[in-house]
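As you look at this complex, bear in mind that one protein chain is not there, while each of the others sits in place.
Each chain carries a letter (A, B and C) given by its place in the written order, and its residues are counted from 1.
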Amino acid sequence: MLAFLLKRLSMAVLVALTVSSLTFSLNFLSGDPAIALGGESATEADLQTIRETYGYDKPIPVQYINWLTRAVQGDLGQSHYLNQPVSEEIFQRLPTTMALGLCALVFALALSIPLGVLAAIRPNSLLDRFALTIAVVGQAMPSFWFGLTMMLWFAINWRILPVSGSDSWKHFVMPSIALGYYITPGVMRLTRAGMLEVLRSDYIRTARAKGVSKFSLLFKHALRNAIIPVVSLAAVQFGFMLGGSIVIETIFAINGLGFLAWESIQRADLPMMQAIVLVLSFFYIALTFFADVLNAWLDPRIRIG
Amino acid sequence: MSTLENNSLEPMADAPVLSPGKVMLSHAKSHRGLMLGGLVILTIMLVAIFAPLLAPHDPYAQVLSRKLVPPVWFDSSKATWDHILGTDHLGRDYLSRLIYGARISLLIGFSAMLISGVIGTVLGICAGYFGGRVDMVISFLITTRLSMPVVLVALAVISIVGSSLTVVIWVIGLLIWDRFAVVVRSATQQVRGLDFVASARALGSSTPRILFSEVMPNISNHVIVIATLEMAHAILLEAALSFLGLGVQPPTPSWGLMISDAKGLMFFDGWLIAVPGTALFLLVLAINLVGDGLRDVTAPEDRN
Amino acid sequence: MTNTTKPILSIRNLTVALPVKIERANAVQNLTFDVRPKEILCVVGESGSGKSITSLATMGLLASSLRVTGGEIEFDGRDVLTLDQAEHNALRGDRMAMIFQEPMTALNPAYTVGDQIAEVFRVHRDYDGDERRKRTLKLLEEVRLPDPERLYNSYPHQLSGGQRQRIMIAMALALDPKLLIADEPTTALDVTTQKQILHLLKQLNANHDAGIMFITHDFSVVAEIADRVVVMRHGQIVEQGTAQEVLSNPQHPYTRALIDAVPRRAQDRDHVVSEHPVVIDVQNLNKTFHTAGSMFKKSRTVSAVKNISFQVRRGETLGIVGESGSGKTTLVRCLMRLIDPDSGAINISGVDFASQTSAALRQHRKDIQIVFQDPYGSLNPRRTIGSQLIQGAINFGVSREEAWDRVYKLLEIVQMPKYSVHRYPSQFSGGQRQRLCIARALVVNPKVLIADEAVSALDVSIQREVLKLINDIRDRLGLTVIFITHDLRVAAQICDEVLVMKHGEVVERGGVGRIFTAPEHDYTKALIAAQPGQDWEIPMMAEFAPQAAARKVGTL
Partner (left out) sequence: MKSIKISLLVGLLATTALPAMAGKAQDTLNWATDKEVAVVDPYFSVTRELVIMGHMGWDGLVLFNNETGDFDPLLATGWEWKSNTVVEFDLRQGVVFHDGSTFDADDVVYTINFLADEANGVPAQSVVNWMKSATKIDQYKVRLELVQPFPNAFAYLANEISIMPEGYYDGSTIGADGTRDLSGVTPNGTGPYRVSDVRTGKYVNWDKNENYFADGPKGTPQIGHINFRTIGETNTQLAELMTGGLDWAWDVPKEQALRLEDSGQVQVVNEKTLRISYLTFDVTGSSGQDYFTDQKVRAAVAHAINREAIAKELVGPASVVIHSACHPEQFGCTEDVPQYDYDPEKAKALLAEAGYPDGFDFDLYGYREREFTEAVIGDLAAVGIRAKLNWLQYSSLLQALQNGKTPVAQMTWGSSSIPDVAAITSHFFSGSADDPAKDPRTAEALRRGDTSVDPEVRAEAYAEALNIISEELYWLPMFTYTKYYAFSNDLNFTPTADEIPRLYEASWK
């Protein structure tokens, strides 16, 4: 177990290293970050000062090593634009994005799992078709379009919900739906497929032969087993949502990580971009690990060898 | 004892040859979603091919004084049958741009899918077939790729190298191969374990031969299904990039770009975003329907 | 009709319709039979005979696509077909219970076996938790599971197949039902486990009043436990009667054919030491598997093949016999270098297979070919039969014309029509596919043919045909055959010599005759003793069915 944890951790570090060097290689493609930093009216002398201050005059590998050395010590660098430690900024924004991601996930699961189960109980029924339609339509709708349309109706025409911001729970309703809706199809399909498979399985027949009631059959015997792959998917999707919240956060002016990322991209704030990508990739690894633990808890075959 | 095995082969002599392709085709014909989606895609493809014949105007011709003419169904003095769908913010005919835009969306979807398909399939097959170290390295690549947020990385790269149709296609293509790789890898692992692959090895088939004749045909259905999904994914991704201003470059008539151009006026002139939005939605919906249909049709037949 | 008590189950003119008319309109048609208390009724038939559908209809577990269109199933005085879901639910697990074929998948992996047994009490009785636990532990004892306390908290995957089947039996017997349906309960088990389970069932039958409806395809099992027998074919009953009547004096030709196809003990025959050159020479072969660990599991090392040496001469058939997990499949795969052995030498007609690089090995691969167990996985579903058949010949530089010549000749040998080449595997039955696989293996003119459980997945009647084919081909083409099987009886029919394997080691080796008459190793003795139906003197069918006279099996 300990050895495995260590292996897992080293894997995470390796992934993070690869991701960070990939992100850092953006430096090769990028324009002069000093110009981005100096603003439109910076003179050549200003730029030179900036280059020296930030070490942009050094070769890129040296910059990378320097950055890495500091990153290992927990110092992800200083944001060019925001003039403060990148890590501080990220951890200040993270809770907002996490809250958004969690709300979106809860919305998605609350919609997709019951729909998936119901669809699986009666395949090809009207309900199944309805669920499938939701899935297909959901996958085809650009999230920004969906978000703006909701804003048009709920915030501007009906004035039920606030337009933007992140001050109260009301502010999270539309963004959560816009973000969560996109993963609903996948979770629903997986739940449906999992339930269909489990319902066909021998042990469900055994349970029926025991005279178990329909409800207990579905929720005690079937869902427990069908939910296992859904857990992994949900964890992975949660990771994707944290990364994919850029568009939604931009639209709804939620000052989370996604918006920070987008702003950093626009102002070529490389240390910030690198750090965000790094944090998100670490998050992804952590989430998959978490999903594994959760799966083991749900599935004794994994837990007890 | 032949009575037991019941020489049912005799009537089979005139039975039609049921190739897996034919079986699928016959299944496909009776699959409503697949047919409907296919029809929509076919229509859009025809429109794209015959765009020069169908478009009433040059999609690039701008008349600034005639900008933002509403579509004919609007009760407005500016509306005219000359511009059935109205004009955009530079006075270009919206219908013509929509028609030409089909080319771009299909091109992006198809090319990005092709790039990611090739990368993902090759990686997936290698990982699945060779296993061991190769699998370890490729699985690591997949994990790394999955851990990088697609939209973020795409935006960062495009914002730095500058965007053009080619850049967008390559960036998207290079970012969405993960699903191909994951699915192909596990499909290959399954096929590799089947006895006909062992048979082929025993019969002296070389590894490339086995990959092409034994493995590929048996994972192609997975690849095709993923290909449709990723094509839809690529089209949506381009729209999202365009929405943030980092997609295809103007004046290229792309649906994503049209949405992006129109988004500012969506609270006032909703049709501007509704027209290309609907086109995009229909295309992606159709592709997804086809993907779903293919998944149903190519699902492995039950043994029996 | 020896027993006159009132039947507990009485099926009258039962007809179940198939959803689409595939081969026939009805899964079962006009079925009529009784099950009486305390008797074991065996329903026998090959796959597709409708025997499982009958049991499922009785339990009310039919798939929704199957509809009962006629007849009645009277259980305990009531027609269960007229019951609604809730009423049927109340009967199931209480008054009637069922055991299934696959113990590996029949238990819910997410709950402990104790909980799953106790659930029966919770559903049907108002016992409190302690009472449920107490009764469950008692049941575990009754089915002779060791250490019930520990087992109660075990999950299914921690138990062996035999243990799981005992759990299933305990679950079925929990409320002392009047009817117990056992659907091929031993088919998926090793022969030694099968013996124990059959023994247990017989014992329980003695202590309980339940009538048992036992579904099987294996007449040896029938001979072991049946009081009465129903023989089914294509959804209809062809013959029924007491075990004595059916087994020793079958009336219907189909019953006779089935009984005739039962592999029987080898006649005592001498093992003639052949003078032919040695084709296969294996020395000290070893193979160890390592399974990678995960977060919750330690990595494990399993020795699948331990220090095995043997030789086979040209024209001989060597049987390798062992239960599942004995390492016999690993052994042949090492032999063919489909997997790389850890150490040891493999010499196949003068070429050292163990030490060659895989590139160098390719040109020698034609010498040794294999036919696998699963007829569905061993043909590529996406290629025509023809292209799969000539592939081997083409690989070894044979011209296309000559390759096609060979293919057609081989199709004749395996008794398949020429036009098969244009078709895809999905259009052939299991037996036909095995013939095609044999043809494919032979197309490169191998010196050695390995049959890895090549007939295990087939119905007995077809099994027999394929065995005969392999024997014919061996004689005709002068092949050396290695025959892998878990079934001693099958080995006896076809082999000259037998290796008995257990846990990766050869425990005994010898001529077929000696192994059967005078086994030396305890394990071999146990295997032989576990064969079901030992006391059954299988009637010779030659006098009933003329075409069976062509039987050459067992003769050299």
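Quick note on the criterion: a residue touches a chain if its C-beta (ideal position, glycine included) is under 8 Å from a C-beta of that chain, and two chains touch if they have at least 3 such contacts.
Remember, predicted model here, so these are calculated numbers, not experimental data.
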Partner chains on view for the chain not depicted: A, B
Option from A:Ala71, A:Leu94, A:Leu260 or A:Ile302 whose C-beta touches the chain left out: A:Leu260
Omitted-chain contact residue, chosen from B:Ser139, B:Ser220 or B:Gln249: B:Gln249
Sole contact to the chain not displayed, among A:Ala71, A:Cys103, A:Val212 or A:Ala291: A:Cys103
Touch criterion as defined above, residue of B:Val69, B:Leu146, B:Met266 or B:Ile287 at the omitted chain: B:Met266
Option from A:Pro162, A:Gly244 or A:Pro300 whose C-beta touches the chain left out: A:Pro162
Contact set of chain A toward the excluded chain (per top definition): 30-46, 49-50, 52-55, 70, 75, 77-85, 88-89, 92-93, 99, 102-103, 106, 109-110, 113, 148, 151-152, 155-156, 159, 162-165, 167-172, 249-253, 255, 259-260, 262-263, 266, 268
Touching residues (missing chain, whole complex) on chain B: 60-62, 64-65, 67-68, 89-90, 92, 159-160, 162-164, 245-246, 249-251, 261, 263-269
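Here is the rule we go by: only the chains that are shown with their structure count from here on.
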Chain whose average C-alpha position is farthest from chain A's own: C
Rounded Å distance, chain A centre to chain B centre (Cα mean): 23
Length of the line joining the C-alpha centres of chain A and chain C, rounded to whole Å: 49
Multi-partner residues of chain A (each touching 2 or more other chains): none
Residues of chain B touching chain A in the complex: 33, 140, 143-144, 146-153, 155-157, 159-161, 232, 236, 239-240, 243-244, 259, 263, 266-267, 270, 273, 277, 280-281, 284-285, 288-289, 292
Residues on chain B engaged by chain C in the complex (per definition of touch): 1-5, 8-9, 12-13, 15, 17-20, 23, 194-196, 198-206, 209, 213-214, 217-218, 220, 301, 303
Interfacial residue positions of chain A with respect to chain C in the complex: 1, 3-5, 8, 201-203, 205-214, 216, 221, 224-225, 292-293, 296, 298-305
